[in-house]
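Just one protein chain is left out here, and the rest sit where they should.
What follows is chain A.
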């Protein structure tokens, strides 16, 4: 398949060329970390690994892992490899799972990240002519500025709407004629609902593609967003520790996300043993920032669960593909000993034709874990008899039991009673005190 590429020489490079680039960059990274980051030097010394031992990209396995805890322990700048004067920008994680983590970028890092984001916009079919409507939050969060710089790098037009004021978002989509919408998938749903509420036919809006990320989402949710907004919806992946959005993105084939592996080298490991896993096997995604200067993390454990595929894609790109993340090792729920990802529950609900607005409430009552699945009642599933509504509850409970082996209490709620999110949706409320 012929396609448009931002940098075909990299995106469609042979494995040999990619191997050469990766190996060269890894050697430079290790050298720099050993010289400039005391934490890495200490760990490598403890493991008996010297920079000279790292010759090819495969030698990455000899290096120590880095975790979110390491970033917190060295808060704010302890893992930076360049003097402060060379920093061009600072971002920080939202801090929703604890103390926030701070990341830094040199001018070259910003440029590399913007390149990753620009490649992503082209992957979904974007061009220089397009208006890129950025509804991710601007600020310490990487979402807004990441796509913004990507759009500018491409030569397209960035519209820095940021998140919030949803009616104005729709107004801008309509009046300015945005071509590509960028935000979290849950906010895309919300914008889609608002388009309908405002009585606008989404097929009359020029927007044709959406770049959605920063939280895991399912295929069914993709279909729902595509229906609500009459667009094609693409998954983008990124995390502030590595760069931000643009680490990986789907192409037109929507069959895995192409990782910008010349900058971010991926591995899949067994989260329990740290063992590297082969293509096709799900495990924890780990990145080594071989293209970065300011915060060149080695084998950073993302806690995202996915698999890799090195076979060339029909789009012409040879960049390795990661599967859509199935969930995170840290948002995995353990309910009565059974591991469940919220995204798995979402799949079951959407397959039954339920509304994608749901919330999971986990509690511990009399030493037993309980899961309550709250779903909004839509007119499509409502009827005037209690019997029919109870049978809906039973159908959901049975489906969860048979596909995921979990016992859940189903609770039907009135429409719009689950708070809508302008950023990442809050799907789980864990009331357990353990």
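Just so we're on the same page, a contact is a pair of C-beta atoms (placed from the backbone, for glycine too) under 8 Å apart; a residue touches a chain by one contact, two chains touch by 3 or more; residues count from 1.
Here, contacts and distances are computed from a predicted model.
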| item | value |
| --- | --- |
| Options "Carbohydrate ABC transporter membrane protein 2, CUT1 family", "Xylose transport system permease protein XylH", "ACT domain-containing protein" or "Xanthine dehydrogenase family protein subunit M": UniProt name of the undisplayed chain | "ACT domain-containing protein" |
| Among A:172, A:268, A:371 or A:412, the residue in touch with the chain that has been omitted | A:412 |
| Residue, one of A:389, A:407 or A:428, that touches the chain absent here | A:389 |
| In chain A, positions touching the absent partner | 377-379, 382-386, 389-390, 411-417 |
